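Coming up: chain A.
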Amino acid sequence: MQLIKDGAFIADPWTHVGDEDALPGAPDAGVIVSLERWQRESNELIASGRPLGVQLKSGQDPSEIARDLEKLALVGLEFPAYRNGRAYSYASLLRQRYGFKGEVRAVGNVLRDQFLYMIRCGFDALEVTDNITPAIYAEMIGEFTHSYQTAADDRPAVMSLRQRLAAKNAAD
Partner candidate 1 sequence: MYRYDEFDHQLVRERVKQFRGQVARRLSGEITEDEFKPLRLMNGVYLQLHAYMLRIAVPYGTLSSRQLRKLAELARKYDRGYGHFTTRQNLQLNWPALKDMPNLIEELATVEMHCIQTSGNCIRNVTSDHYAGAAEGEVEDPRIICEIIRQWSTFHPEFSYLPRKFKIAVSATEHDRAAIRVHDIGIRVLKNGLGETGYEVWIGGGLGRTPIIGKKVGDFIRREDLLSYLEAALRVYNMSGRRDNMYKSRIKILVHEIGEAEMKRRVEAEFEEIRKEGRLQLPDEEVERIRRYFAAPAFETLPDQSAELDAEMAKDEDFAHWVRQNTVKHKTPGYAIVNISLKPIGGTPGDISSEQMEAVADLAEKYAFSELRAAHEQNLTFAHVRKQDLRAVYDGLSAAGLATPNIGLISDQIACPGLDYCALANARSIPLAQEISERFADLKLQHDIGRLHINISGCINACGHHHVGHIGILGVDKKGIENYQITLGGAADEIASVGDIIGPGFTDDKIVDAIETIVMTYLDIRQEGEIFLDTYRRVGLQPFKDKLYATH
Partner candidate 2 sequence: MAQHMRKGARVQALTANRLQDGIVVYLTPDNRWSEKMQDADVADGKEEAAALLARGQAFLGSKDVVDVYLFEVEGDEHGGIRAMSVREAIRQAGPTVRPDLGKQAEGKV
């Protein structure tokens, strides 16, 4: 498993911590916990002063942590199978509805042919299998120059590009 953050392959500074596991030794190490653990131990976790992340399973709607988002630096969203696309909506909601500025990380079955969709829905971090190389990532992200619709990323919709072009042509 490797991590792509904002397009760069980096060593993961975060640690996934199981529900019964002890927190890692380093007191400033960021931890990612389940929603259940977060709901059980949020006071202790906040008191620890570490960067905190919560990972939602498919079926755990981000509205469940909407009020906690300012305390979180990361939200992980699970893809239990590539076919299960719920997390695309979850990520979109985190960005568009809740204005979450922290890391939104794709975890689980993250296939290369889905990278672009994930980035467009607001994921900025992807946990990918070891066979993915920077070249593959660049190819998958670069396959389409334009998009017909707006999403959580800052790509303009083709509709707006057309208007700009028309305005430019009118001005020329």
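Everything below uses one rule, namely that a residue touches a chain if its C-beta (ideal position, glycine included) is under 8 Å from a C-beta of that chain, and two chains touch if they have at least 3 such contacts; residues count from 1.
Criterion applied: all candidates are chains of the complex that A comes from, given by their letters.
Since the structure is predicted, the reported quantities are computational estimates derived from the model, not experimental observations.
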| item | value |
| --- | --- |
| Touching chain, any copy counted, for chain A within the complex - options 1 or 2 | 1 |
| Residues of chain A defined as touching candidate 1 within the complex | 58, 61, 82-86, 88-90, 92, 96-97, 111, 113-114, 116-118, 120-121, 143-151, 158-159, 161-163, 166 |
